[in-house]
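With one protein chain withheld, the remaining protein chains of the complex are depicted in position.
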């Protein structure tokens, strides 16, 4: 019933991302009969399957830690109309007013503007003594291009991992009266972001990070989604990054949400529906 | 039944603009019988038609993205009494407490105080070597006047486009202890706003922008409404403008709302009423 | 039933002022029978008449623009016990929980501390060449005293006008780490306030303004109530004042509310009760 | 039924103070039968009597001005377990969910750290020419000790006055990046506080003030409770103090609440229960 007769609403590049967090209204839930409760859970299960089977869509499910939220979804969609239709259905799937939205965040996957270009990398190779045309230059450049193609695909069209712990928070770059990110030159910003990337690489294998852009789409400028196997690694990387100058001087953070990826039946059990 | 016996309440110049965003109370909605639900939707459909048929009024309808809101209206009216009467009716049209207001914003269309005057343009022409009285001066000046007349009409009495994506946010100019927009001279402000306008022109055809004034009318100083075909262009223009000095140093932003222009029947389907 | 056995609670000078804004709970209202609804409206109408007939009390009624509020009252009373008793009755007049308070503001009428004294004016006259004792000095001084007596009465014991548009907002003077109003000398403050008064006089006939004090009474230091015939004039004067140094450097603003003075029967129609 | 089997929880010095403000849920109240309403009011009346008869407890009752709150209590108790038990009972006394808490504040009476010590006063006397051992020195010092003993008792174990108007607000001392109270020396702070005390003494007889400490107990560092006969005096003293350097540079204020001390039967009438 959610099929739209409208043409798809696609971005020239990247996917739409919606984080959705809810509390369950157990009083309303308890008014449903056991049969209605089973129907409701079946409806949500089928909707999850439908979304996951839809071209250009991904859906992750979380048991959220603490009463800020009981459960959460992370929905990715190429078509904004589809994302909009699916999010309204997810909210209603367990019945009217059962899922009470507590927080949500809209963003889009995007390329980093600070990524090293092929030309810059070739120039760096030359500066290191590997002149253009030499086999070493050509091989290293080819490897770089493969690496960057994968990196760009992972940013724009990521396949999200089933790691246990998820952390989401939105952030801004500071526009203070003294410290103002947007008054820095591109070169200054690129250099600062480089330090940030170095910290990120030190946590490879422990932390998977997805940065999505939300300037103009929601109340902060970026969304950050982290995945980890050990909750202490979430704390570890974010604490370490606070000392990185780009964060120390320019980062502003919103609310933090911690969710656990669990199968849907475990989620139902855990949130007691 | 909304007819007022009061004389119209008109501004000397410009129209009143009200952005209205709502969540639907599905639990209350589900208490209505199917017949009552059809009546309710018919009532809203007829009210939409009535408003659109009313002299000096425009109404746009949006499916809102994310649980911040389910649906939205953008209502323009020359007569503030009419705007007031229609907004109260829109809120009640689906039945008592079905539409729960989540955010609204009152503003007015207005001319820009930084627009180049005819005199300034004539002087600019003279400075470029086209002396007053020469055919080139006269022709260029005439074209300028036509262009400015259309520009002014588009700002004060706009006809809003049916583009798919709408973005709304309110904003202030900063009155910081160091960076204070209101302590700058008119010339400084005009120069800074000129850079802003240049960015806007680069997005022509992709972005349509309406700036409305709200100092004294609502909690911020301006409302910004953008229309686009590609959601990424919303993000693109606002991100690019952040680096423009007038934004980097002086802009403060409120909440951001993203809506999709859809026909009313598609809206009903999408929000599941 | 609101009669108090307590002695009146009067201020040595000035009246108490309470702005009251409400949303209507239409779901609760719709549970009343048509007879109960008529009784409820009659009860509110009679209470309005009673307040207006009470010595030392004034009451204005507003249809509020936008869903921030549906209707509003501005209640003035010499006796704080009376103000307290009447506001509780106004909130309940349409029935339990029908009027949901959304915002309120308590302040008192007060004299301006920056007003020119008779002595200062006499000295100014002398400085302009009109020596004390000359007919011109005496006449001008007498006229000044008449003007100031009326001005003081209008501030302390105002008779509020039936102008169509009302704007209310609370404000503070900034106590920043750099710009601190309360660290300025009286002379500096008086000079800055003089510029403000000049802007106000330029809008005479278009805007009527009442400044009331609320330091210690509510969450901001002053309440500002403006009356106009044209909504654009509200925007016009407040926007213009932002550039006045006293506002640019020292003013901080709360929420803005726009109401329309309408007869009670029109109000009932408009808010659909 | 509130009797606790736990030993009393006493502070080494001073009493616990809890300000409690509530709105009445009239819809829930109206569901009670007339008999149940009378029972409920009797229950609250008896609880008030019980608290007032309890060793080490005081209770004041207020009709609150404006819809921020309908009624308020100020509860003092030596035993924190008693305070805790009584506040839970006060909230429930009119029935489940009738009193809806809108604001509360926990603090403790405390001595001022800036009070002049006996030694300091003796040294001041000597500096004024009254050498220790002289009759004048001894007499003045004895008088000082009597005065300070009463002052200390009034701060730590106050008997609150039945004055008509009560004003409560919480406050902090600023820890700004430039102006930082906690980075000042004790001597600087003592000197600044001395100016504050001088303003306070000028309002003696018109204003009674109780400063209680709440660092670590609630969200601000101090609670300020003022009592007056004339509402304008509340505004007067707080406005005047804003210009005192210690306030101008270092004070930060929370929300302001105004209550009127009325007998319980008048309170019931006024809030329409």
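To keep things simple, chains are lettered A, B, C and D as they appear, and every chain counts its residues starting from 1.
Basically, contacts are C-beta pairs under 8 Å (C-beta built on N, C-alpha and C of every residue); 3 or more make two chains touch, one makes a residue touch a chain.
Computed from a prediction, not measured in an experiment: that's the story for all the values here.
Student: Give the residue, chosen from D:214, D:247 or D:261, that touches the chain omitted from the document.
Tutor: Going through D:214, D:247 or D:261 one by one, D:214 is the residue touching the chain not shown.
Student: Can you say which of A:9, A:47 or A:63 touches the chain missing from this structure?
Tutor: A:63
Student: State which residues belonging to subunit D touch the missing partner chain.
Tutor: Against the left-out chain, subunit D lists 1-2, 4-6, 9-14, 16, 18, 20, 28, 80-81, 83-85, 87-89, 91-92, 96-97, 101, 104-106, 108, 110, 175, 177-178, 180, 182-183, 213-219, 221.
Student: Spell out the interface residues on subunit A facing the chain that's missing from view.
Tutor: Where subunit A meets the chain not shown: residues 25-27, 29-30, 63, 65-68, 70, 164-165, 167, 169, 176-179, 226, 230-232, 234-235, 237-239, 242-243, 245, 247-249, 251, 255-256, 258, 260, 262, 266, 269-272.
The criterion applied here is as follows: only the chains that are shown with their structure count from here on.
Student: Quick one: subunit A and subunit B, Cα centre-to-centre, how many Å?
Tutor: About 30 Å separates the centre of subunit A from that of subunit B.
Student: For subunit A, give me the residues that contact two or more of the other chains.
Tutor: Subunit A, residues with two or more chain partners: not present.
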